[in-house]
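For this depiction, one protein chain was excluded, whereas all remaining protein chains were kept in their positions.
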Amino acid sequence: MRALFLNATLKPSPAPSSTAELNAHVAQQLSAFGVDVEHVRLADLDIAFGVQSDAVRDGDAWPQVREKVLAADIVVFGSPTWLGQPSSVVKQALERMDALISETTADGTPVCFNKVAGVIVVGNEDGAHHVIAEIAQAAIDLGFTIPGQAWTYWNKGPGPGEEEYRTSEDREWTHSTGEAMAHVLFHTATALAQHPIPKPPNA
Amino acid sequence: MRALFLNATLKPSPAPSSTAELNAHVAQQLSAFGVDVEHVRLADLDIAFGVQSDAVRDGDAWPQVREKVLAADIVVFGSPTWLGQPSSVVKQALERMDALISETTADGTPVCFNKVAGVIVVGNEDGAHHVIAEIAQAAIDLGFTIPGQAWTYWNKGPGPGEEEYRTSEDREWTHSTGEAMAHVLFHTATALAQHPIPKPPNA
Amino acid sequence: MRALFLNATLKPSPAPSSTAELNAHVAQQLSAFGVDVEHVRLADLDIAFGVQSDAVRDGDAWPQVREKVLAADIVVFGSPTWLGQPSSVVKQALERMDALISETTADGTPVCFNKVAGVIVVGNEDGAHHVIAEIAQAAIDLGFTIPGQAWTYWNKGPGPGEEEYRTSEDREWTHSTGEAMAHVLFHTATALAQHPIPKPPNA
Partner (left out) sequence: MRALFLNATLKPSPAPSSTAELNAHVAQQLSAFGVDVEHVRLADLDIAFGVQSDAVRDGDAWPQVREKVLAADIVVFGSPTWLGQPSSVVKQALERMDALISETTADGTPVCFNKVAGVIVVGNEDGAHHVIAEIAQAAIDLGFTIPGQAWTYWNKGPGPGEEEYRTSEDREWTHSTGEAMAHVLFHTATALAQHPIPKPPNA
C-alpha cells in the first residue's frame, strides 16, 4: 500500500515547514502499518495554474505529481492556514486534480474511487476545521473516500502570533489525533482494497 | 443493511418538500440494493437545541432520532439551501450528534465508525457544494466515512426564483448523480461491514 | 444610534453563556460611543423555523425580534462554535431574516441597507474565522454592510476541552480586538447615517 503526502506550504525548501513536520509525524504512523510513504513539497515544483492533467506549458511539473497521485492508495493533504482558509498551493493542486473526475481505469471506474484521503492543518491562528471542510469536499468531488476523523491539526489560541507547531511544546492532542488518523486511513484503504467500489452505473 | 434519510426542510408535513422528493429518489436506488430505508422529517418532530444525547427537556424528540442513527449503516442528510448554506434544521441535528463523538460500542470503537454518510441538497439558488462541504465536514468529525461523490443536488441557474426541484423538468443530471451516490454508499458500507475499522489507538 | 446584540447560544437562560459575556464586553464599548444597546438571547424565545417575516404559527416569537432588527442601526451576531460552524440558532434567525431581502423602506430602499453588522464568536475549539465567514456572507446577502475587522473571537488551542471564554484568563487579544470592532461599527454606521446608500437601480 502506498501513501502520498502533499505539503502545501507556501515556502519552498529549505525553509523550515510546520506542515512538513506534522506530515512526517503522521507518515511515521502509516509506515508502522507497512505503508510505503512518499512526500512532495509542492512549492518546490514549478506547477502551472489550470484544470488539465497534461502539462499546461513547458516545465509544468504537474504531470509528475499526477503520476504519484494515481499510484497512491492514500493521499494526505497538508495545508497551512492563511486568513482562516486553505493555502493557494493546495487549491492549485486540487484544481489540477479536477481533470481526474472524468478519467477512469481500464474498466471504467473513476481513477480516484477506492483511494482514501486525509487532511493535516497547521496555522498560527484559527481555521483548521474549515480547511478540512474545503479540502475534504474537493477530494470527495474528485472521488476520494474520506474516513471518519481522518485529520489532525495544530494551532494556537485566539489571535495570530509567532508560535507555531514546529516550536510548540503543547502537541500531545495533535499527535494523538494524528495516530488515530493514520489508523482510519490504513483500515479504510484496506477495506476498499479488499472490497473495491465497482464501476458505477452511467459511468 | 439499514439506511436513514434525514429530511432537514424547514417545513413540517404536510407541506410539499423538494428535499423529501429527492431523498425518495435516492432511497429507491438503495432499496434496489436490498437496503432497508427509513425516512425522518426532522421538522415534524419537537427537537430541542443542544449538544447532548439525552432529552434536554420534556418532549424532546431527539433521543428517538438518535436511536435510528445508531441503528443505521448509512445516513443521508437532505438539506434545503438558504442564503447559500445548510438549513438550521440539519445544523440542529448535527449539534445533537456532537455527543456521539465520545460514545463508543462495547469494545471501545466510536459509534459512528463504520457508518457511511451522504448529502442531498436542493435549493432555488446556488449553494449546493458548500452545503455538502459543511455537512460532510461535520459528519467526518463525528466519525462517519464519506464515500467519493456520495452526493447529488438540484438548483436552478443564477439568482433566486420560484422554480424548484419538485416541479423542474430538468432533473436528469441530478437523478443520474443520485444513482451513482446510492452505488458508492452501498458498496462502501459493504466494504466497511466486512472489514470494519477496529478500535483506534488511544480511544 | 441603536445596536442589537443577538446571542445565538443553544442554551436558554439562566445557564451561563460565554457568548453573552463577550457580547456584553463589546456592547459596553458601543455604549461608550453613546449607542443604545439591546440584547436578545434567541434561545429564550420560541422562534419557529421558516423564511417569512410574519408568525409561522401561534406563539412564534420571530415578529418581535424582527421589529428590533428593523429598529437597529448596528446588529451584532454572537454565536458559539459547534463542529467548527455557526450555531443552528443563528442560522434559524438568519433564515427568518431572508424575507428582509425583498422588503423596502417607503422610498424603495432595501430595509437592511445602511445598517452595519458584526460577528462575535466563542468556542472551546477552532472555527471562528469560518463562523465569521458564514454569518458575514449571509448578512451581506440581506443587505447589511460589514465594516473591516468588525469581529472578535475567543477559543482555546488545538482540540476540544472544558476551558471557555467565560473562565479563561487569557482574554486580552479578544478584548482588544472587540474594542476595535466597536470602533469600526460605530464609525461606519455614522458614515452611512450621514451619507446613506440611496435606493438602487432596478429595486
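In this document, chain identifiers A, B and C correspond to the written order of the chains, with residue numbering beginning at 1 in each.
Here, a contact is a pair of C-beta atoms (placed from the backbone, for glycine too) under 8 Å apart; a residue touches a chain by one contact, two chains touch by 3 or more.
As the structure is a computational prediction, the values presented were derived from the model and not from experiment.
A.B. asks: Which is it among A:R2, A:H39, A:K68 or A:K91 that touches the chain not included here?
C.D. replies: A:K91
A.B. asks: Which parts of subunit C are in contact with the chain that was left out?
C.D. replies: Output for subunit C: 110, 112-113, 115, 129-130, 132-134, 136-137, 139-151, 176, 179-180, 183-184, 187-188, 190-192, 194-198, 200-203.
A.B. asks: Could you please point out the subunit B residues that touch the chain left off the display?
C.D. replies: 83-85, 125-130, 132-133, 153-159, 170, 173-174, 177
A.B. asks: Mind listing the subunit A residues that contact the chain we can't see here?
C.D. replies: 10-11, 43, 49-51, 82-89, 91-92, 94-95, 98, 134, 137-138, 141-142
Going forward, only the chains that are shown with their structure count from here on.
A.B. asks: Would you identify the chain whose C-alpha centroid lies closest to the centroid of all protein C-alpha atoms displayed?
C.D. replies: The most central chain, going by mean C-alpha position, is B.
A.B. asks: Indicate the whole-number Å distance between the mean C-alpha point of subunit A and the mean C-alpha point of subunit C.
C.D. replies: Comparing mean C-alpha positions, subunit C is 35 Å from subunit A.
A.B. asks: Mind checking the centre-to-centre distance between subunit A and subunit B? Centres are C-alpha means, answer in whole Å.
C.D. replies: That pair's centroid distance is 25 Å.
A.B. asks: Taking the mean of the C-alpha atoms as each chain's centre, how many Å separate subunit B from subunit C?
C.D. replies: Subunit B and subunit C have C-alpha centres separated by 28 Å.
A.B. asks: If you look at subunit A, which of its residues touch at least two other chains?
C.D. replies: Subunit A, residues with two or more chain partners: 129-130, 132-133.
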